[in-house]
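Sharing a structure with you now.
Note that one protein chain of the assembly has been removed; the remaining protein chains are unaltered in position.
Chains: A, B, C, D and E, in written order; residue numbering restarts at 1 for each.
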Amino acid sequence: MTPPLSRFPVPALDHLPTDLARRFSEVADKSGFVPNIFRALAWRPVEWRAFFAYHDALMDKESPALSKADRELIVVVTSAANDCLYCVVAHGAIVRIRARDPFLADQVAVDWRKAPLSTAQRVMLEASLLLAMDPAAVGPEHLARLAEAGFSQDDVWDIGSISALFALSNRLAHWAAVPPNDEFYLLGRVRRE
Amino acid sequence: MTPPLSRFPVPALDHLPTDLARRFSEVADKSGFVPNIFRALAWRPVEWRAFFAYHDALMDKESPALSKADRELIVVVTSAANDCLYCVVAHGAIVRIRARDPFLADQVAVDWRKAPLSTAQRVMLEASLLLAMDPAAVGPEHLARLAEAGFSQDDVWDIGSISALFALSNRLAHWAAVPPNDEFYLLGRVRRE
Amino acid sequence: MTPPLSRFPVPALDHLPTDLARRFSEVADKSGFVPNIFRALAWRPVEWRAFFAYHDALMDKESPALSKADRELIVVVTSAANDCLYCVVAHGAIVRIRARDPFLADQVAVDWRKAPLSTAQRVMLEASLLLAMDPAAVGPEHLARLAEAGFSQDDVWDIGSISALFALSNRLAHWAAVPPNDEFYLLGRVRRE
Amino acid sequence: MTPPLSRFPVPALDHLPTDLARRFSEVADKSGFVPNIFRALAWRPVEWRAFFAYHDALMDKESPALSKADRELIVVVTSAANDCLYCVVAHGAIVRIRARDPFLADQVAVDWRKAPLSTAQRVMLEASLLLAMDPAAVGPEHLARLAEAGFSQDDVWDIGSISALFALSNRLAHWAAVPPNDEFYLLGRVRRE
Amino acid sequence: MTPPLSRFPVPALDHLPTDLARRFSEVADKSGFVPNIFRALAWRPVEWRAFFAYHDALMDKESPALSKADRELIVVVTSAANDCLYCVVAHGAIVRIRARDPFLADQVAVDWRKAPLSTAQRVMLEASLLLAMDPAAVGPEHLARLAEAGFSQDDVWDIGSISALFALSNRLAHWAAVPPNDEFYLLGRVRRE
Partner (left out) sequence: MTPPLSRFPVPALDHLPTDLARRFSEVADKSGFVPNIFRALAWRPVEWRAFFAYHDALMDKESPALSKADRELIVVVTSAANDCLYCVVAHGAIVRIRARDPFLADQVAVDWRKAPLSTAQRVMLEASLLLAMDPAAVGPEHLARLAEAGFSQDDVWDIGSISALFALSNRLAHWAAVPPNDEFYLLGRVRRE
């Protein structure tokens, strides 16, 4: 008994605009399946394009202080604070793969404060979580602390923007009740030799 | 002593990519000034384009049950819950203009429950505020209530998506500390004959 | 469609006790209208007299460190935290007039932390807001911080008492659903030359 | 080691304005001691007079549905929610005396929901507590429920006003750190035959 | 009209397992009555034995820095935060007796921050209350602060364990609605000469 992909219409895979169809094929070729969020947003192609353009600009990117795995950690921690199953499970899988660590995603999702993280990662998660949950409380001191922890101005912008983008994403997933694909639950749990 | 437009770099008006420059001109022609948020996001043109594409898809739109003024009310109420000065003041001005009411924006920003609203507007604000502040608490009953209040499936998606988009927007404005333009404070306060 | 002035009886202007009638005339002469809260409390003249005696003792007063505008700022910030439309709009107007600033009232009502305030004003607002929202958390360190910021013992008492008095006032306005007069919304928004 | 009566100046008993001195004598004659709050507010006679005028108008009063003991119950429950020792202990003593019940004050102070109360008392406490802790959430339905429970319009006003007045009173007691007199702790605990 | 001892079955005193019956006799001999919680848990003898074994291991114990009265203070403060009437009243009585102070139990139950406590007691209550109300927020710094305040490693374990055990106990008392015995309310209120 598979749950529906969304509370809203989900276009058939052969009825997608060309650019969406191409991206669906690429992701399916790479990971073996199309993530449900791709399908659930597709009935609104303009919003779909905006969302993934924003997403790719922030997530498909690395800097010396802010790796792709770090970016995914922000997603998992802020999404866990919002009880967003889709984002915790899907991005938890990406954390396991990118950080090559089968435990870290569950650790930060449940209690990031006791997780094995670097000081810079702690400062990063504290600031992004504050922005996620109590945005008016963010002051210049929080951005200063990120700079002191070694993040560049671009990194600081990205840290806040990733938290902000998943504030949007968590709410879309809750509103439409999009479940994670079954495949995500197990991805990266077994260390590959 | 004007506050800075952002905690991050703000490109000079004559150093913008062509498409951004065009949009800046259009909005300045129409309203007499360039809203600060346009300028504060411009150092990241890809994100700028994604944000405004998303924004326009949801806000420049009307349906029989969900007017442009209604959409702005969602923005004001959820942004007030997040203490976001930029969005409350800028979108409050748009509410005054679109609803042709000099009081409504302040009323919903401070205490929407006592504001003079239709039943459908109340259901709309209650659901969008719940998604903004406690997204995991949104259940199928809240979407059903919107349908009962006369909103179409497209409207229901829009109501949730506007709340979600401004969850992002409020957080960007807090992160970068973007102030509203002075002009917004007074716009629409004097009824035009 | 004007909303009612109260959920409780409102005495006609020609049926007021003499001392109330005199005060109504004075305020109408000075500002051009009688604030709704004067009318909504008038069916209970003993309570009316106590409330305004208390109010005047704390608000019609200036000291070197605590101006009348500062006192009104405390009212706006604590009333905004309580979502009290009457007090935010009416005392926001007084802030605009007393501080000769068309923006400050809206700025502190929505997000006082980013508003252009002096250090003493910040300490004052932080302490009065703590007393308003979490009174048991006030400790001797908060009063000491006020003294360090330059407030006299009398000022410190006043800061706490104003917060306390509007804890009462906000609750009366919510209980009786007293709306602000339309005039308050626009007062002081246009800088006079 | 008796704690100080206040963080602010406390006038000597022989340096009081005549009207305050008279009231101090009356209460001392009646109960054997002067409640500390009388002394702690006395350095501000105008505020003292306003506070006690307001207090007496609401508390020295009985109606068929709202007894003096009921009024004190509102004080104890809302003051307990604000962790106000002075009001819980002093008005708890009055509850014990007025209700002729040695247990009720402690029961409602800790967990009013399980206390042995009438349905009308429950509705009364629920509404007054909502006004105390989340005033913007009070809607017309809460006042309607009070009317259905048998309270007159005057009673409904009093219920809200008592909650509002002690919102003020709790905050004054916290701000000045006024302790209850030792005598209050034991008053009314032993059933008199 | 005595309230029932529990929402669940309460075994008659002559139908108890031998070991429970013996303990009931001992406590009745010592204090003159059987505390209601003994009776309310007795329909589940295995759980009864586990609960009291745990309780005695933590509470019937003294160390140089952590007296029996201190242990009871932790119970009163954390139980008050959980609005647990049984534990506040029963353990409040024990505080009065063990600390030979007729006021301290009420003072810490309502507002421990203003109560006359030693620095070590304050650190102890702050940490145990944090564990009770926001357990994930406890970090190594809180345990370090206890050590700095003079508590041994065993004491630190006990402080946390007492808070944890009464997290269980408060919830059992709420679930079964166990009232305190009338006797507890007055115990220790009159200083014995």
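Side notes on the structure shown:
In this text, a contact is a pair of C-beta atoms (placed from the backbone, for glycine too) under 8 Å apart; a residue touches a chain by one contact, two chains touch by 3 or more.
Note that the structure is a prediction, hence the values are computed from the model and not measured.
Shown chains touched by the hidden chain across the complete assembly: A, B, D, E.
Checked against the full complex, the candidates E:132, E:149 or E:187 give a single residue touching the omitted chain, namely E:132. For the options A:73, A:88, A:125 or A:172, the residue in contact with the chain missing from this view is A:88. Take chain E: the residues that touch the chain left off the picture are 7-9, 44, 46-47, 49-51, 53-54, 57-58, 82-84, 131-132, 135-136, 138, 140, 143, 153, 156-157, 160-161, 163-165, 167-172, 174-177. Interface residues of chain D facing the missing partner chain: 111, 113.
One chain is missing from the display, and on chain A it is touched by residues 1, 3, 80, 83-85, 88-89, 102-103, 106-107, 109-111, 114, 116, 177, 179, 182, 185-186, 189-190.
Convention: only the chains that are shown with their structure count from here on.
Between chain B and chain D, the least number of touch steps comes to 1. Think of the whole protein's Cα atoms as having one middle point; the chain whose own Cα middle lies nearest to it is C.
Annotation: the chain D:chain E pair of sequence copies touches via predominantly the same residues, more than half of the used numbers being shared.
One inter-chain figure worth recording: chain C and chain E are separated by 45 Å, centre to centre, where each centre is the mean of the chain's CA atoms.
Distance from the chain A centre to the chain D centre is 52 Å, each centre being the mean of its Cα atoms. Counting only residues that touch two or more partner chains, chain D has 83-84, 136, 177.
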